[in-house]
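Comments concern the structure below.
Apart from one protein chain that is not included, each protein chain of the complex appears where it belongs.
Every chain is named by a letter (A and B) in the order it is written, and numbering of its residues begins at 1.
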Amino acid sequence: MPSLGTGLNVLIGLAAAPLLPGIIARVKAMVAGRRGPPPLQGYYDLIRLLHKDHLRSRTATWVFGGAPAVGLAAVVCGLLLMPVGRQPAFFSFEGDWMVLLGCLALARWCAILAALDTGSGFAAMGASRDACFSALAEPALFILLAGLARQTGELSLSGMVAGLAPSAGLTDAPGLALLAAALGLALLAENARIPVDDPNTHLELTMIHEALVLEQAGPDLALMLYGAALKLWLFGLLLMNLLVAFADSFAVWCGMILMAAGIGVVESAMARLRLLKVPPLLVGAAALAALGFALIWRTTP
Amino acid sequence: MKDFLSIAPARQIPIEAVPMFPVEEFRERVIAATRNGMRLIALPGRRTEAGSVRVLAVLASDKAGALFLGETEMDGEYAALTRDRPFAQAFERELAEEWGLRPLGHPWLKPLRFPCGRPGVTDFLVVQGEGIHEISVGPVHAGIIEPGHFRFQCAGENVVHLEIALGYQHRGVEQSICKAPAQRRVCYFETLAGDTTIGHTTAYAQAMEALSDAPAPPRAEALRAIALELERLANHTGDLGALANDVGFLPTASYCGRLRGDFLNMTALICGSRFGRGLVRPGGVCFDLEPSRSDELRRRLDEVEKDARSAVELLWSTPTVMARFEGVGVVSTDVARTLGLVGPAARAAGLDQDARRDFPSGWYRFHHIPTATWSTGDVFGRAFVRWLEIQRSLAFLRETLSALPAGESNRPPKALLPQRLTVTMTESWRGETVHVAMTDEHGALALYKVVDPSFRNWMGLAVAMRGQQISDFPLCNKSFNLSYCGHDL
Partner (left out) sequence: MNVMLLSLAVWSCGALICLAARRGAALLGPLFVVGGAMPLLVQSLQVLFSGQSVVLWMPWQVPFGSFCVGMDALSAVFSAPLLIVSALSAVYGSGYLRKAPPAALGFHWFCFLLLTMSMWLVLAARNAVLFLVAWEGMALSSFFLVLFDGRERHVRHAGWLYLTAGHLGAACLIAFFALLGRGSGSMDFAAWDTAGWAPGVRHATFLLALAGFGVKAGLVPWHVWLPEAHPAAPSHVSAVMSGVMIKTGIYGLLRALEILAVPAVWWSWLLMGVGLFSGLLGVLLAGMQADTKRVLAYSSVENVGLITLAVGLGLLARHCGQPVIAALAFTAALWHAFNHALFKSLLFLVAGAVAQATRLRTMDRLGGLLRRMPITGAAGLIGATAIVGLPPLNGFVGEYLLLAAAMRSVTIGAGMPVLAGLAVLGGLALIGGIAAVCFARFFGIVFLGEARSSEAVAANDPPVPMRWPIATLALLCLGMAAIAPAFAGRLANVLPGGAWLGGVEKAIWHVWAFLLGGSALAGGMVVWSAMHGRPVVRPATWGCGYAAPTPRMQYTAASFFEPLSRFFEDLLPVRKKEVLPAGLFPHRAAWRARVTDVVMARLYQPLAKWLDWILAKPRRLQHGRLHLYLLGIVLALFALMIWKLE
């Protein structure tokens, strides 16, 4: 419920989200033997972009103009529903996990339509890939949330996370670990990270998420990049809640930074998959989630 | 093959010695010769006073290590060679564009360099069907690379057909070479294809030395070979790093990027320019290598070799990288032979050809480098061949540096003999580079034909991409790594 603490969590999320991609880039550079950009680079980019003019193709319509704002609003609404460790979310009610996933889906819908609006072949290719792969990643998320609900008996995200701490014991650990693995894969897929997508590539023909924002420029691009950072923050919070549910906010923030570093290491250690191989990976994530659910089902009465 | 004149590369012959055939017989002889394993490596044309076009065919026999020459005179239409021998397709398109000849029955008579009109704007093959969409990439690309236009016909993610239209870098180099004063000419070769400076300048210098009968001293030849191998090392390392970058594998990408810089700095150590500008001149090389610098070079080579080995071996041992490389962009041995591919792309497809071994000139006459081949013809093959060549070049460099011949490093160039012809071949890092030079009765250059290896390999990339996934295109393109400038001249 709205309170000072939960409101502070939201504000910290809004402020700190661009830090995550910065940390990931820095870790990747360090692993590669370079110094890399400063972790605050995300903020500098956003400020720089906000001062540029809008660049909207003549082919684009009001859909392209409105999509970044609506998408960002959707992700911010999602942030209001995400608990942080022991503290509940700003708003919580039964089925808020559905509203969260629905808001993320709305953000993706806006980005896809904006990409199709420009009539650019590259952007449409990215939109097609992003839409198809997200469709295949959804079951993993739903099943893992079902696992959490089964484990805790709660129906809202805040309840699930709060209930994980007291109810989780050694017998529940394998199931929860499988759920966390599935969430990790879903996080990499939904946030355009290696092995599903390469965020640093300049090759339009291989892009998924980057191609969606290919035609965005200036403030529109700033909104899309910020929205993407917030989405990564959301997924990170969910993963942290799963792994360190009993912790307080400070531990969760530290965990987020460690997670960003972890993503950087994972990205450095592997190459990006062929696009043909991404659907089986996502089905694998769903299978992991289902296995985790089955284990939890066996251990809960 | 009795009548085609046989010569060795980098030797001059009088132009009159080249036998002239009527057009049909010329065509028959070329087709017959290439049936038995010979390759067509150049087909330059020149205008006679009468207004017709003299076309010279240069055939190469890898087994014999010799070149075979024959000429014909054409005026207007003739039966195309490409109908029977696809590897002549680019040569005949060039003849048609430059001299206005009309090869009848040429199955792919499209503009090559667009000397007049808008580059890249031509009729592309359109795959019929409403579900097919066209992806057009370029000429302006998203990275800092040269301009070229790629037109894909795709069914979803599957490429049904790829067509490549170049010509954006056409500068008229060949025409400028003949008109330029002698001292300025070498600058054209240095920048003809900017990353193949040593390859082209070496071929040019050897051509001039052959035409003036003034060979370069052995020390110069050794230094040229060192520079050529360093160029090969730098580019191959850069390519492996770029391949890693395209699959998102950052460690190797970053390390190889730095290592390429190290190799370039070694070239700079010799001549002050990282790309070898100002090093090779007709008559020798402009910079000598004292023992101190030679030791420094050897020390650096050892250091870099260690780093390169660890960075590149990481590629082969990472399953996700190998999953991206293997089986992608396959060029079969037949296709490679039919299209006349050269260089690492051909060797990766199983063709055992290397100009350093088959047509050695300069220092390669005395020291051989084993040829690196692979059989699969996929992206992995082309990458692995590069790695093998890196290792062999490093060994060669160490051997040569410890056995540099004494003596001068250059001799003053002499005047060119009149009415002479020569063909020089170098194995630059992209493949076999062929230069054909002819002098007129005053001893000035009448014809200079440059055949960059990219000229012959671009079609291979188009064929390799058929039936592949479009997201694998950058990887295939990078595995070939062809020169747009070298093609467009």
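Quick note on the criterion: a contact is a pair of C-beta atoms (placed from the backbone, for glycine too) under 8 Å apart; a residue touches a chain by one contact, two chains touch by 3 or more.
All of these numbers come straight from a predicted model, not from anything done at the bench.
**Q** What chains on display are touched by the one that is not shown?
**A** In the entire complex, chains touched by the missing one are A, B.
**Q** Which one touches the absent chain: A:17, A:116, A:194 or A:256?
**A** A:116
**Q** With the missing chain put back, one of B:8, B:335, B:395 or B:417 would touch it. Which one?
**A** Missing-chain contact among the listed residues: B:335.
**Q** If I consider the whole complex, including the chain that's not displayed, which of B:137, B:253 or B:489 touches that chain?
**A** Residue touching the absent chain, from the options given: B:137.
**Q** Tell me which of B:70, B:120, B:251 or B:453 is the one touching the absent chain.
**A** Counting the whole complex, the residue in contact with the absent chain is B:120.
**Q** Tell me which stretches of subunit A touch the chain missing from the display.
**A** Residues of subunit A in touch with the missing chain: 51-61, 63, 65-66, 68-70, 72-74, 76-77, 80-81, 91, 93-99, 102-103, 105-106, 108-109, 112-113, 116-121, 124-125, 127-129, 131-139, 141-143, 145-146, 149-150, 153-155, 214-215, 218-219, 223, 275-276, 279, 286, 290, 293, 297, 301.
**Q** Extract the touching residues of subunit B with respect to the undisplayed chain.
**A** Residues in contact with the chain left out: 82, 86, 89, 107-108, 118-121, 125-141, 147, 149, 153-158, 160-161, 335, 338-339, 459, 463, 466-467.
Basically, only the chains that are shown with their structure count from here on.
**Q** Can you compute the centre-to-centre distance for subunit A and subunit B, using the mean CA position of each chain? Integer Å is fine.
**A** Between these chains, centre-to-centre, one finds 47 Å.
**Q** Help me check something: in the complex, which residues belonging to subunit B touch subunit A?
**A** Interface residues on the subunit B side: 133-137, 142-143, 156-157, 244, 246-251, 253-255, 258, 318, 320-321, 323-324, 328, 469-474.
**Q** In their shared complex, at which residues does subunit A touch subunit B?
**A** 28-29, 31-34, 121-122, 125, 128, 194-195, 198, 200-206, 267-277
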